[in-house]
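Selected chains from the complex are presented in situ; the others are not included.
Labels run A, B and C following the written order; every chain starts at residue 1.
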Amino acid sequence: MPHPRIASVVAVEPHPDDVEILCLGTLLKLKQEGTRLTIVCVTNGDKGSGNQPDLPYPEVAAMRFREASSVAAALGAEFINLGAEDEYLYDTPELRNALAAVFRRAKADVVLAPSPHCYQTDHTIASEIAFQAAHLSALPQLRITPPALPALPALPSAPAMYYYDTLPGLDFEPSFYVDISGQMARKQELARMHTSQMASMKSQSDWDLVEAIEVLGRMRGLQSGTRYAEAFRLCARYPRLKAWTQFPA
Amino acid sequence: MPHPRIASVVAVEPHPDDVEILCLGTLLKLKQEGTRLTIVCVTNGDKGSGNQPDLPYPEVAAMRFREASSVAAALGAEFINLGAEDEYLYDTPELRNALAAVFRRAKADVVLAPSPHCYQTDHTIASEIAFQAAHLSALPQLRITPPALPALPALPSAPAMYYYDTLPGLDFEPSFYVDISGQMARKQELARMHTSQMASMKSQSDWDLVEAIEVLGRMRGLQSGTRYAEAFRLCARYPRLKAWTQFPA
Amino acid sequence: MPHPRIASVVAVEPHPDDVEILCLGTLLKLKQEGTRLTIVCVTNGDKGSGNQPDLPYPEVAAMRFREASSVAAALGAEFINLGAEDEYLYDTPELRNALAAVFRRAKADVVLAPSPHCYQTDHTIASEIAFQAAHLSALPQLRITPPALPALPALPSAPAMYYYDTLPGLDFEPSFYVDISGQMARKQELARMHTSQMASMKSQSDWDLVEAIEVLGRMRGLQSGTRYAEAFRLCARYPRLKAWTQFPA
């Protein structure tokens, strides 16, 4: 596959597993076309142990890093964690620059980010950081030098940016749906590799990761005339908004 | 081109020239891929003579039919006029059925329609007729027999439906943009074939058809990172909403 | 149960089965409290035979009337059909009056109606008819005499009006959710009595009535912290909007 339609996609997630729930089917589809995939997690997810409330935070972070890395490896994606503190994410210059550096290094054509209207503050803040980082990544005059690395050249233009669905489909008016009926089995299989989150979510609600994926995917499929789908929304702000070369289908 | 991505598109317009202003660039693009194109006009446009206010209505209708047919011929599209009275369009069973019959006969995969929030009532009513006709076209139990013709078989599923932009971009939040930079010159050339409307619009405002196309196209291009674009919005209602097979680009 | 919290509820549906899909769980719950229930269907549903496209329309209407009546009987509700033509519903004075007469006769405290933004025109028109009928039902100066019956006294005040969810949850921002986890089994059992629609829907899509109920109920449940829920929206227009006597829970 020497020429994928979209060369490089970076998916930004607040915690390890958000991408798995909300847009993994689409990433699997893009991978089949040859798109380069990067998943970048903004926080360390160290509060994600609802079923084992007494686990030390650093152990939780380490466990989730291993799980997310395994999924990324199985998907054929690079996984990066920016290490901010779970549940207390703030929009800092350092995180904006770190994320813009990821976009530059990956030569991102497309950024997938959480919705600015999502279910907890880490999500909305991660969305805002991605929003500004997409802009910064294409400013040649902005010299971003990651620690111990030379400056990364700016992107020729800002990546197209899309918001993936919210959990569980609340306060989200999709711009479009992608059919993932053919990717659903694999999506659930990969999501199940988040062993800790399967248990943690179940302990805090009546559903686990894979059940949430099933219900949301089925609902978005019902809405859009197929078995399973994922929903997305344009970030309709210059310069992240890009006209498409084809009428979509 | 034996296998276009989208086999058949029907563009619905309230008056002869609306498609030219608002989505002709996209139709030109689809034509290049081999898509079958149909333009169906709901009214006869017989009030479209602002510059010659005393022209008898039937003459205006005839003149505009000739102009719209010429554009369609140059584009390689079929042109159909349903003949309702200009400025006094109402949603009738006959028009719903007539439009559903067009969708069936054209085996439409995609319907492009005016926005339900457009600048005059013929537009909003044409939008509503198209909305219900898209649904009716796929009901096998609904037997539509155009005058003097056998019953048309129902579509296997309702066509995907999208709204094209409003004139001039008011009360319209696009779901996506299509780059028509490569089609703009031809779009304007074809639009200019509406000689009567070039003069009529100019007499009622400070712009003519081609100037409106230029400003709106440039604005949508500026918004979406290209020279010229056209904007569309999902009709986000079952069963006209369809998941796409590809992530768009 | 001499004093139910809500004495009488009328649920308006465009076709026989809409109430079953979208608010039957809530009706079951109200029934348990002793609320008087009326289901009024606006069209005869005579196009609902997707799986048997050649069935004569009157046979379809008769079959669906039997099915809807059976469900209503099992629920303990009155069922009324206003007999308008399926797929071609228009807002007429006769239908407004007929519906207002139903509200008056049932002494409705609450009206449940389809959303004005639903998936086909019969739904949106039924919503508009119910909107005006709710107002008319409480005008003492409006003398409504159903055929062959004396005039019905006006309601002391317009019923509170709520929109039930859309199929399948599109273009609908809920004002609130009702937990129907305890009613779900019975809801599906009753819906299954629409034998014709179970088959008709399946033939036109990949789901049947009960699957749609399952997915939508599960999704609304996931959103609102329970197993299964139904979603509603205020009709926020005077005089259908009523302050509640209690903070809800």
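By our rule, a contact is a pair of C-beta atoms (placed from the backbone, for glycine too) under 8 Å apart; a residue touches a chain by one contact, two chains touch by 3 or more.
Being a predicted model, the structure only gives us computed values, none of them experimental.
The complex is built from one repeated protein sequence; 3 chains are visible, and the structure file as a whole lists 6 copies.
Operating definition for what follows: only the chains that are shown with their structure count from here on.
In terms of inter-chain touching, the protein chains here all touch one another pairwise. Centre-to-centre separation of chain B and chain C, using mean CA positions: 35 Å. We define each chain's centre as the mean of its Cα atoms; on that basis chain A and chain C are separated by 40 Å.
Each of residues 157, 236, 238-239, 241 in chain B touches at least two other chains. Interface of chain C with chain B (complex): residues 47-50, 52-55, 60, 87-88, 117-121, 167-168, 170-171, 204-205.
Residue ranges of chain A in contact with chain B, taken from their complex: 5-6, 26, 29-30, 109-110, 157, 160, 173-179, 220-226, 229, 234, 236, 238-239, 241-249.
Only residues 168-170, 205-207, 212, 215-216, 218-219, 222-223, 225-227 of chain A touch chain C when the two sit together in their complex.
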